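Excluded from the complex is one protein chain; the other protein chains are retained at their positions.
Letters A, B and C name the chains as they come in the text, with residue numbers starting at 1 for each one.
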Amino acid sequence: MAENTNNNEYDVLVIGGGIAGEEAALNLANQNFKVILVEKDLSLGGKMIHLSKVFPTLDCAACITTPKVSETARHPNIHIFTYSEIENIEKKSEREFNATLIEKPTYVEDNCTGCQLCEEKCPVIVKDQYQWDLVGRKAIYIPFSIANPRIAAIDIDNCILCGACEKVCPADCIDFTQIEKKSQIKVKAVIIATGYNLFDAKIIKRYNVGTVKNVITSMQMERQLVPTRPFNNVLRPSDGKMPDNIAYVLCVGSRDETVGNPICSQVCCMYSTKQAQLIMGALPMADVTIYYINIRAFGKGFCEFYQQAKGMGVEFVKGKVARIEQGEDENVILRYEDIIKGTVQEAEHDLVVLSVGILPNTDYTGFFKNGGVEQDKFNYVKQTDELLSPALTSINGVFAAGTSTGPMDIPDTILSAGAASSETASYLRKAK
Amino acid sequence: MESPKILVFSTEKISDPAIDLTGLLKKYYPSTVYTIAIPCSSAVKPKWIMHAFEKGFAGVFIAADGTDCPFSEKCTENTGNIVSHTHEFMKEKGIDPARLKMAAICSVCTDPFVKHMKSFLKFLTENKEQKN
Amino acid sequence: MSKINPEFTNELKKFGAVNINACYNCGNCTAVCSLSTEDNSFPRMMLRASVLGLDTKIETSLDPWLCYYCGECSETCPREANPGELMMTLRRWLTAKYDWTGLSGLLYTSIPALIIGFILVAIAIIGVGYTMQFNVESIMEFGHDFEMFAIMGVFSLILVPNIIRMFWFTVLKEKIKVPLISYIKGVWDLILHMFTQKNALTCENNTFRWFEHFLIVIGYLLLLFTTVFLNWFETENTFVIWLGYIVGAIIFVFTFDFILSRIKKSKELSKFSHPSDWLFVIWLFLMGLSAFIVRIFIDTDLIDSNIWLYFVHLIILAQWALLIVPFGKWTHFLYRSFAMYFKKLEEDSK
Partner (left out) sequence: MKNKIGVYICHCGSNISDYVDVKKLNEITAKIEGVNIAKDTMFACADSTQKEIIDDIKSNELDSIVIASCSPKLHLETFRNVAIRAGLNPYNYVQVNIREQCSWAHSDDKKGATLKALQLVKAGIERVKRSQALEPIEISSRNVVLIVGAGVAGMRSAIELADMGTEVYLIEREYFVGGRTSQWNTLFTTDETGEQVIKRLYKKVISYKSITLFTGAEIVSKSGGIGKFDIKLKIKPRHIKPNCELDWKKFDKAVSVCPIEVEDEFNFGLTKRKAIFMNYKSEFPQIPAIDTENCNRCGECVKICPEIDLDQKDEILNIKVGAILLTTGADPYEPKKDEYGYKTLDNVITLQQLKRLIELNDDKNLSYKGKKIKDVAFIYCVGSRQEEGGNTYCSRYCCTSAIHSAILLKNKYRDIRNYHINRGIRTYGKQELLYKESSENGDIYLQFFEDKIPTVEKSKNGATIKVIDILTTNREIELEADLVVLVTGMVPRKDNTIAGILKVPIGRDKFFNEIHPKLRPVETVIDAVYIAGACQAPRTIRESIDSALSATAKANSLISKGKIDLEPTLAQIDTSTCEWCGKCVDVCPYSAIKKVEKEGKQIAEIIESNCKGCGMCMPVCPSNSIQLIGYTDTEIESMIEALIS
């Protein structure tokens, strides 16, 4: 419990500061457990904080994530380590885990006020990973505008050590001498909330990702639809033209044995439908077509949301896109079979969005020293009692939350994180 | 000539963060825009708005929660009712109802906020000039 | 109105089709196929008809013949339903359907029948040899006569009637009205397709495979020509001898490559092999190889003392001519070409 004053001892280690990790950490902290939350990225918020509006309620993702993020960051029982990783975890006995925490250097001290003067002066420009490479950023940068903590970090791989930032920083917080910090921590339970990765569409050769310019991923579209977006509107990459005929290709990397992922990613149908609705708002003249195999609008309010999109004029075409090729005027040609007509068709669009699927983030597999957490056949964390205790893993005292156990949408992720926190709490209380 | 003053009622969870973010992103809007944050846009009393007009504010803008409201689904409707009630009071007092505006501002809606402020100010300035 | 016949897939499975039920009808196979067009889209509809057991739809369809099995559809099928192999299976099924003797179906679906057939032919040849007291001269003459009669016989008694049956199923039964001129205009294309199978070039990354096939067809036809018309084994003409050697070598070298890729299962299309596929390539290989060796033995005057060798060649030849050519995969060569021809007629009628 929280009365523990030793700095290196905590009740629960939560790995991953996305929405699942935050929800689990908050629930536990509210029950007075002392939580250490480790996030490998520079900011909390996971993938959700980067999304535009979320289905089916169309409320803005930031409006939901940021209060959760700041509640987490503020909570006296939660100790946050961003830009940090867990090197290994060793289970000594029940409710006794030793872990090695690595704090990577950001070369900026915590008293940074986020004024961004350094960013202005930094001469290096590289691609901005938080905008999915749509635009550039500096070598010293604040990850993104609603990041938490909102402090700068130096991307040392790209930094030329010119020292311009050091000179301009009013809080004097640039420190090039920082080094990686390793420390040992003791915890009583572990929650894996490491989330998911997105499928790399380049693997599907016949989609020609990279060579056909105006093919982007759904995450890149998501960024273009966010109010904090890099451009002021939805633009296609080749010439910055506002597209007026956009296509969505579903099941990219999902339900596909040839890429080794036969399962359904559960969210792509809905996020594509949502983006289509948002595009209809941003570009009222645009046509949006969604190429699908089956529309999986299964959750509360999803089916109605899908019907609503149809009502708004989003065109749904049944058929998997088989080939993507370059057309004239930088346009993109999709070849598919229109299942309802039963004929092969070629359609020209000026922007094509690949609705990429969800793959497990397998970072967790390396954590455990003696005997890892068992995986299911798709490399998600195996749920050892899937029906009655969905958060249990093969190691007693290690629990799984959110998409670490399989694809899930945001509401399900939050519920799953709630379940993990609940199981963790009762595991910890059994000690008494 | 001093530019007209606008009073913005923002909401602590949703639209005030958007106004913060506007500043953070150095997206400028006129410095005669003043913000008072309250829990929910449905809590703005017509009395306050009338008070602002009385004391010399040229315009009042309610940065509403809209559908993002954490309190009630009916927030948009309720805020709308407040606006229409106040419009009646304004008419009674001979104040142009167009000096009270409302729009939903989500927590990252910086551009819409700036746009609203600029066009509102433009309207108020023109209006003022006409009157003069 | 079509009635579902779920038993059909079981029947089809005897001909090879593997995992077709896995299909979830995404249409990827059809769209990825370089040969399918808006007017002519396959293979999904064939697969669908097979799953539902709409056999009359398949019976009257020419689509299976239009596929050259490049393997792209199977390779990219997200459910591993192997549509390419289905098309191959349907070709087998159709071959059986067209064949009035019913032997095609039997040989395709029953390995014992196949073995018995091969043994019977071998026994018959040995029997003939026995009646000739294994005299080299007369046996070789018999071999030559046999070739000519077999070709004519198989052609007139089996292949021509079967092509007519195919015409009945796919054109007449479908009540396609075709102007006479179309029949004439299409002939040139028919011949061209038959010998070049040029449509296969439309397939993705298929040029080398097409070239190999083309060489084998040319080699095979030349071998036929040299043995039947130039009577290669008995000629003294140097040109013919050399030509014979070359075509023999072409056949066995390229067929050997085919066999190897089937063993290695390196390409999508060679991942699954039906017995009839094995038979076809192996016998073609053996024909080329045995002809080649027989000729060497003739040229080195060793044939008289090694008459068994010619017998082996003759048995292979007879099995090929009496079983594989009329009832086996060889017929694809004809049916496919005619399918193109009929397809053209069908298009002209529109």
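Everything below uses one rule, namely that a contact is a pair of C-beta atoms (placed from the backbone, for glycine too) under 8 Å apart; a residue touches a chain by one contact, two chains touch by 3 or more.
Bear in mind the structure is a predicted one, so any value in this text is a computation, not a measurement.
Engineer: Taking the whole complex into account, name the chains on display that the unshown chain touches.
Structural biologist: Missing chain, whole complex, touching shown chains: A, B, C.
Engineer: With the full complex in mind, choose from B:I19, B:A64 or B:A104 the residue touching the hidden chain.
Structural biologist: For the chain that is not drawn, the touching residue is B:I19.
Engineer: In the whole complex, what residues of chain A lie against the chain that is missing from view?
Structural biologist: Residue positions of chain A that touch the missing chain: 27, 30-32, 54, 57, 59, 64, 67-68, 70, 74, 111, 113, 115, 117, 170-171, 255, 262-266, 294-304, 307, 318, 339-342, 376, 378, 386-391, 406-408, 410-412, 414-419, 421-423, 425-426, 429-430.
Engineer: What is the set of chain C residues that contact the non-displayed chain in the whole complex?
Structural biologist: Counting only chain C, the missing chain is touched by 1-4, 6, 9, 19, 21-25, 45, 48-49, 51-52, 54, 79.
Engineer: Considering the whole complex, not just the chains shown, which residues of chain B touch the missing one?
Structural biologist: Touching the chain left out of view, chain B contributes residues 5, 7, 16-17, 19-24, 26-32, 34-40, 42-48, 51-52, 55-57, 70-72, 74-75, 78, 81-82, 85.
Here is the rule we use: only the chains that are shown with their structure count from here on.
Engineer: Hey, which chain is the most central one here, using CA centres?
Structural biologist: A
Engineer: Taking each chain's centre as the mean of its C-alpha atoms, which one ends up farthest from the centre of chain C?
Structural biologist: Chain B.
Engineer: So how far apart, in whole Å, are chain B and chain C when each is placed at the average of its C-alpha atoms?
Structural biologist: 81
Engineer: Go ahead and note the Å separation of the Cα centroids belonging to chain A and chain B.
Structural biologist: Their C-alpha centroids are separated by 35 Å.
Engineer: Using the touch rule from the top, collect the residues of chain B that touch chain A in their complex.
Structural biologist: The touching residues are 13-14, 17, 21, 24-25, 67-68, 106-112.
Engineer: Can you list the residues on chain A that touch chain B in the complex?
Structural biologist: The touching residues are 57-60, 62-63, 66-67, 114, 145-146, 226-228, 232.
Engineer: Which positions of chain A touch chain C when the two form their complex?
Structural biologist: Going through chain A, the ones touching chain C are 206, 251, 255-258, 262, 293-294, 319-323, 335-339, 342-345.
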